[in-house]
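Apart from one protein chain that is not included, each protein chain of the complex appears where it belongs.
We call the chains A and B, going by the order they appear; numbering starts again at 1 in every chain.
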Amino acid sequence: MTEFPQNPSTVYYFGTCLSDMIYPEAGLAGIRLLQREGVDVIYPKGQSCCGQPAYNSGFPDEARAVALAQVKAFSGSNAPIVVPSGSCAGMMRIHYPLLFEHEPEYFKVKRFSERIFELTSFLRHSLNPTYTDKGPPITLTWHSSCHARREMGCTEDSKALLRQLSNVTLVELENEHECCGFGGTFSVKRPEISAAMVKDKVRDIQGTGASAYITGDCGCMMNISGHMESGKRPISGHHIAEFILERIHG
Amino acid sequence: MSKPSARTQIFSRLYKNAGAIAPYTPEAPAWTPPALTPAKRIARFVELMEAVRSEVYRVKGDAWVDALRKLMRTRELATLAYGKGTWCGDLLEKSWKEKPHPTDLIPWTQDVEEFRDELFGINAGITTTMGGIAEAAALILWPTPEEPRLLSLVPPVHIALVKAKEIVTSFPEAIKKLDWAKKAPTNSLLISGPSKTADIELILQFGVHGPTDLIVFVIE
Partner (left out) sequence: MDKPKTYNFAREAAKALADTQLRDNLRFATQSLRQKRLAVFDDPDETEALREIGSRIKARGLTHLPRLLEELEDRCWENGIVVHWAETTEEANRIVLSIMEAHGAKKAVKGKSMVSEEMHFNAFMEARGKQALETDLGEFIIQLNNEPPSHIIVPAIHKNRKQIGKIFADKIPDTTYTEDTDILLATARRILREHYRTADIGISGVNFAVAETGTLCLVENEGNGRMCTTVPPVHVALMGLEKVVAKLEDVPPLYRLLCGSATGQRITTYFNMIKGPRKKGEKDGPKEVHLVILDNGRSRMLADPQLRKVLRCIRCGTCLNHCPVYTRIGGHAYGSTYPGPIGEILMPQLDGLDTKGELASASSLCNACSEVCPVKIPIPELIRRMRNESYLKKGTGVIPGHGAKRNAVEWIVWKGWRYSQTVPALNWLMLKTLAITGRVLPRVGPLKAWTRVRTKPVFAKESLKQLTRQEGIRHE
């Protein structure tokens, strides 16, 4: 069981490279949600990518180089590091120790990994926020990324935060457990199989009757919305941080 | 110098590779499903056997013989093979002697080579058991020279006699209780129902190669 720090005064924020390049508002929303609870947020400018693309593609040396750059960027103190993505959090918390298992930097990396927390889990267990819904009634569905679900176990935390919003009706996907087909380079290396998977995921989302889908991972969002928007009657997708921020500000 | 045998080559690689980089591999804890009381055991055994289409009858003492007689008559089973010299065989022979019955009792006395053609035409076979396992559920069969292996496999109906007090909770318990590792015969079996398959569209169908019907008498 992960131990969450109680009422921290300062945290670091790892924005993720996808947020940096494509969804900066989602990254910023996460920072705002933390600041709202009275936490001082530091965003080290030396950060970049968690290294997962190279790690998954079979280039662990490159992944290690990039990983060490992140460890260095966050070495100013021992403050917790909050990540608005189950996938990137999983990479840094669970896979970094495996990547460095036989490397001299192992202990340094392990100490870094132990400071990593996914955003919604951290909010729920360390800060215990109260959200008042100022938005109109809406039906939503939740997409959990594979690594959020299976590595970080943050799906219930994310849903718990959404359930605090009183005008939100959460409808569950029929095949919530199934991968959306992103898998990073999988989506371009095995495009037909990835396409079949994202088509089924989109069909599943449309089948819930929801007017929007919420997720905690920008990679999945890029994949699902990418396909959604190439078809008719797309349902909009939002990162949970952006969505909550919008709802509590009305 | 002839080429070393496959066995030598394989073992030389195995010995080099297995221990050379041996990660720590702790012992596994024992697997012990929670024990059930005798009454619960019997109930669970019956419940689970029936769930896979075995017919289970709870009888007292030798009452199984009369129940069997009725059954054979109702289902018009013309022939019944059994093991000569077993307690089951003795009771059957006695009963049939005292009160003849349309079903022919066929003792299995020859080797299968001589008996095979007849065996493949027999309607039912009856065997004793070494007991049963409740939490799965299954019969424990240890075929013997008197009750050969095919007796419980070839005839389309298999009748099995289980003594209620010989039903244990779990497979690990049975292994301990029967000293299975040391005492098991050439062939030992767990049987949990009539033969079945789901190879066609995952539809459950019974009576593929083994018996179509499994009838179990739980003798209390």
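Miscellaneous remarks
Criterion: a contact is a pair of C-beta atoms (placed from the backbone, for glycine too) under 8 Å apart; a residue touches a chain by one contact, two chains touch by 3 or more.
Note that the coordinates shown come from a computational prediction; the quantities given were computed from them, not determined experimentally.
From the options B:86, B:103, B:127 or B:170, the residue with contact to the chain not on display is B:170. When you scan B:106, B:126, B:159 or B:191 for touch with the missing chain, the hit is B:191. Mapped onto chain A, the footprint of the missing chain covers residues 15, 17, 19-25, 27-28, 31, 40-46, 48-49, 51, 53-60, 62, 65-66, 69, 76, 98, 146-147, 150-151, 177-179, 181-199, 222-223, 225-227, 229-230. Taking the complete complex into account, residues 5-7, 9-11, 13-23, 25-31, 48, 52, 108, 110-112, 115-116, 120, 135-138, 143-145, 148-150, 153, 170-172, 175, 180-181, 184-203, 205, 207-211 of chain B touch the chain not shown.
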